[in-house]
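Here the structure comes first, spelled out in structure tokens, and everything after it is commentary.
Note that one protein chain is taken out, while the other chains of the complex remain in position.
Each chain gets a letter, A, B and C, in the order it is written, and its residues are counted from 1.
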Amino acid sequence: MGLEICTVGGYEEVGKNMTAVKIGEDVILFDAGIYLPAIIEFQEKDAVESKTPSEEKLRKIEALPNDKILDKLGWRDKVRAIIIGHSHLDHIGAVPYLAHRYPNAKILGTPFTMEFLEQMLQDEKITLRNPRIKVNEDSTYIIKGKSGNYKADFIHTTHSTLQCVFVMLHTPEGNFFYALDFKFDNHPIIGAPPNYKKLREAGAEGVDVLVVDSLYSGVERKTPSERIARNLIEDAFDSVRNEDAALIVSTFSSHIARLKSIVDFGKKTGRKIVFLGRSLNKYVECAIKIKQCPFQKDVKIMKYKNQINSFLKKVEKSRSEYLIVCTGHQAEAGSVLDRIVEEETPLKLRKDDHVIFSSSVIPAPTNINARDKMDKKLRRKGVRIQSDVHVSGHGSGDDLKDLIEMLKPKHIIPAHGSLQKATSMVELASDLGYKFGETCHLSFNGKVLKL
Amino acid sequence: MGLEICTVGGYEEVGKNMTAVKIGEDVILFDAGIYLPAIIEFQEKDAVESKTPSEEKLRKIEALPNDKILDKLGWRDKVRAIIIGHSHLDHIGAVPYLAHRYPNAKILGTPFTMEFLEQMLQDEKITLRNPRIKVNEDSTYIIKGKSGNYKADFIHTTHSTLQCVFVMLHTPEGNFFYALDFKFDNHPIIGAPPNYKKLREAGAEGVDVLVVDSLYSGVERKTPSERIARNLIEDAFDSVRNEDAALIVSTFSSHIARLKSIVDFGKKTGRKIVFLGRSLNKYVECAIKIKQCPFQKDVKIMKYKNQINSFLKKVEKSRSEYLIVCTGHQAEAGSVLDRIVEEETPLKLRKDDHVIFSSSVIPAPTNINARDKMDKKLRRKGVRIQSDVHVSGHGSGDDLKDLIEMLKPKHIIPAHGSLQKATSMVELASDLGYKFGETCHLSFNGKVLKL
Amino acid sequence: MGLEICTVGGYEEVGKNMTAVKIGEDVILFDAGIYLPAIIEFQEKDAVESKTPSEEKLRKIEALPNDKILDKLGWRDKVRAIIIGHSHLDHIGAVPYLAHRYPNAKILGTPFTMEFLEQMLQDEKITLRNPRIKVNEDSTYIIKGKSGNYKADFIHTTHSTLQCVFVMLHTPEGNFFYALDFKFDNHPIIGAPPNYKKLREAGAEGVDVLVVDSLYSGVERKTPSERIARNLIEDAFDSVRNEDAALIVSTFSSHIARLKSIVDFGKKTGRKIVFLGRSLNKYVECAIKIKQCPFQKDVKIMKYKNQINSFLKKVEKSRSEYLIVCTGHQAEAGSVLDRIVEEETPLKLRKDDHVIFSSSVIPAPTNINARDKMDKKLRRKGVRIQSDVHVSGHGSGDDLKDLIEMLKPKHIIPAHGSLQKATSMVELASDLGYKFGETCHLSFNGKVLKL
Partner (left out) sequence: MGLEICTVGGYEEVGKNMTAVKIGEDVILFDAGIYLPAIIEFQEKDAVESKTPSEEKLRKIEALPNDKILDKLGWRDKVRAIIIGHSHLDHIGAVPYLAHRYPNAKILGTPFTMEFLEQMLQDEKITLRNPRIKVNEDSTYIIKGKSGNYKADFIHTTHSTLQCVFVMLHTPEGNFFYALDFKFDNHPIIGAPPNYKKLREAGAEGVDVLVVDSLYSGVERKTPSERIARNLIEDAFDSVRNEDAALIVSTFSSHIARLKSIVDFGKKTGRKIVFLGRSLNKYVECAIKIKQCPFQKDVKIMKYKNQINSFLKKVEKSRSEYLIVCTGHQAEAGSVLDRIVEEETPLKLRKDDHVIFSSSVIPAPTNINARDKMDKKLRRKGVRIQSDVHVSGHGSGDDLKDLIEMLKPKHIIPAHGSLQKATSMVELASDLGYKFGETCHLSFNGKVLKL
């Protein structure tokens, strides 16, 4: 019969990832993420109350993967498991809203990922009945189904948060490999390099279908290691020569390895390190819970507005004593950095203060515009800006070629992006001998492929 | 009276750098470089004989700084010294053709730079009567003139070859600071970071005029350290998984630190390392002479075509035994890499062979086109290409701001590029309080500024 | 003694143009414009009340040329005339706020320009005591001063609104030529081509200083004629095949020739043509007053929100009966088009409706972002968008070369843009034999040049 794969979401945009695999009477879901731009646009417009919208509303603004297709296909009741690859919102963010639709499904993820899910549920005050199961990296879980039992290998990989995994699903109909959001980083700062051994073993055993991240498939290089970002961070701090200046760093809240580098070199400045912002707090809490927060004792975290404001009052008076790590690298309205720049806090930035962006601007007009405005305001105050102190967590062409050469899959389905991105992946695959339409397939949201 | 500065060359293009400083009856020249694109174009067209053209021919194709202006100004006979900042051809390449015009001038440079000059003279069979003087980094030389004696501080900096210096010239009329071709690299792999202490001292003493590299003044970041390139090299080699494949690296011949990284990680592959090409041989010879070639015993160097061809015959048979480091990263016609790709040597590249470009494509149509063609040919053979395994040696906006903040010069003259590049430097300087037309000056080839 | 020129505003940005020319005891000002981006940013932030800010406020947000420099120079009381080249806000918009500072100055402009000034004064409820004088195109006005009388030639040129002029000022110290905002259009739809004859005569008589538009000096082409835009408009209307659809066009309100083309071809659709928006109303009123509104009887104009809303209610019911011409081509918040797209009016756009943008997106992040959002919303509704049905009103490299070749000025000062734009102009001029720093000069806001 073969595997049937429904590419539910994330095949026409970057976000709301979801892929369903059907074997006989059983269906396994991979990821259930949200589409962040839709939510941001919604919040900008109806900013009256910032509480999270309902499932219905989220569906209407197309922020959720359209999993109603599974109802139509008659797959919904067959879902036995929802496997989450890692803790980013475009992979996990829809679980609180959709998991209830799959009462027969357990939710699987690594400990860090599952801790983050619990945090989300708590924040949103949502209760889920689905059993939650923590599967360690490089270990295995057997999913029991009606048509058989399926071994799911959680294979450690590297990306830009903790405990990210590839998942290889062994089925009687063939082996399915899910490889979203990774780069091959041999020096990831926290944790080990990807488990290349297991990848080669998977390739030796035989991969029938590979669903793979195509975001940067058109970029002909290897994405640099997180070690590079660490070096850039060190150099960025070394460039801060005025010891009386305020020093602010903003980066991705989920990026614990990056935060470790910031803290490590931050400590050398002799400043007290303070983390400001809700999402920073959330991810760091999860890292602490799984005992992978190496800087736990070196930082203080604040998440409430009042608390942050009164702290920034202190900073205003003795700016050289603190290193501030905060949210707002995309100049998001209401983020801590945005509030500082807009002078909505007691800290008034001025000549020679430093703002380090350990991030790059997401290349959409809305982000470009927001950062452009923020940068102009900072420059007008005389603040010294350091931008792009960052490397991406998504693999580029060379990483993708390496993955394919190790796994030697029979079929490739590009995911994680628009049709244009997927097309780049097809071209890359064709360099390696794959044939579009035969062994390399373009899909779209809601399509079913039988392979 | 003040300093008089003639911006002889390199103020309207990237190349043929030359700046003259006049104090009373004495003139000091800084750099005497060639304009490489003109020479390449000339050689492409009149490729019959590849011997170097005469001074007259070089003048005609505008490959030399137009120092005839110094005759017109009556400055020529007053030239007491020609100070060369480092060994790149756009700074030193015109010395063999022009120094004879300044019989009263000594030629000054660091030992590596001066060794390279001797190599050039030998190669071109040119004899110069000017005394040659080796000045160590972070030391001082007194130039004797008619209107006084002038102390020249050679201050160590970092760039992309050995023994690069800033030069501070102390004169009764004011202090002149020459700062072309540098980045502030705190981890330069070979040698120490820039001598920040001396820079601050210079600033404290007072700099009247700063002539400064404006090439990347429009890029708002700090140029990454050579350490980053070293890490990228390590990762590039780690990506070579097929041990039976040929492995070729091409990089800048003068970049001894880069070559060291290539050799260090190359040794871990267990392959024998062989350098192929005339210019590689030339720069490595100089490094050996000044005892700064850490990989001297680890590599074999070949420069003659026949020798290279018969070696590549061996490689063809046992490609996994060798790591080839060769010229040709810009796909220059006749370079070793070009000859390999064009199948003019016994080595026939094929599927899974690797070519690593530890360089970036110089963004001119002719280089883009040449590399595009080379890359297509490599890809057609199935060769795996790794590009841009590289960081630049020229500082960007943040490095430049740092320099200016340390030196606090009264006047800034942007150099090393077109008017457009210099304009970016003016904008950068105006962020730091300089005023265009008053304390920050745009110049052009042949102009005299009295400050 | 020579001319003294103070480049007051518009030499570091596109906007707030102002140039002062001093001859002995007399000063003539050219243009007094505002910097629109500053005003927009201000209004976005303090949107509570949309009334125009005060002079003080406008100065603080740097929306006005900083003419306080004239006080410092002691030039203020010597100002005898303010000459306005044309009716765009970056040339005339500051007159209501600044003219009172120059009680000895008459305000001069073509009839259309002066009508627009009256409209502005009325709208802002500002009274000015300065005499206002209408000078026809291709005629002359004698400005009386203390050190002499100065003939001002108003020479007809073409741009993107009515009655635009170059101004040649004849003085005992030399002839000054002011040439901002023009293209050489031989088929301008309304009015005649530029008066080339007078330009050649000016060249023959001798131009000492030319201040010239450098906005597109870096673009190597001739800007296409308005006739091209007319043809594009015709083709755009021909592409509207669904006769039941709504049809909306947005363009620059001041562009009477463009509006004429829209009306001419709009009439062929058989639809009633209605203009919606305050600024459309304002400019059309001025055109009517000077009897240069050829479509006066063919259109109906509405400017009040209520009126517009109740009209759009009718359109919603019988959308095929109307052709709407409205403001909002840059997706400005609160413009008529923006309100329609945001569904704040009774007209709900839907599949097959057409929106034609007879404009191009101003290439700043804020405009790009606004239009990107508007376009996405339109596309989601199924609306057919036609963009860039437009040609610019600013000359490019070829126009500028033509002007220079006709005028043969002794000195050139690039204006109307950042230093980068001016630098392109310098490079263009150097192709024609001008020498930077000698006959071609870079200036900045507030600088004084003596030539």
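Convention: contacts are C-beta pairs under 8 Å (C-beta built on N, C-alpha and C of every residue); 3 or more make two chains touch, one makes a residue touch a chain.
Bear in mind that the values here come from a model prediction, so they are computed numbers and not experimental data.
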| item | value |
| --- | --- |
| Contacting the left-out chain in the complete assembly, out of C:K146, C:K197, C:R221 or C:K313 | C:R221 |
| Residue among C:T366, C:Q386, C:T423 or C:S443 touching the omitted chain | C:Q386 |
| Residues belonging to chain C that touch the chain removed from view | 184, 186-187, 220-222, 224-225, 227-228, 231-232, 235-236, 238-239, 241, 379, 384-388, 398, 401-402, 405, 431 |
| Those residues of chain A which, in the complete complex, touch the missing chain | 419-420, 423-424, 426-427, 435-437, 442-444, 447 |
| Chain B residues that touch the omitted chain in the full complex | 365-366, 368-369, 372-373 |
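By our rule, only the chains that are shown with their structure count from here on.
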| item | value |
| --- | --- |
| CA centroid of chain A to CA centroid of chain C, Å | 47 |
| Centre-to-centre distance between chain B and chain A (centres being mean Cα positions), rounded to whole Å | 42 |
| Two or more partner chains touched - positions in chain B | none |
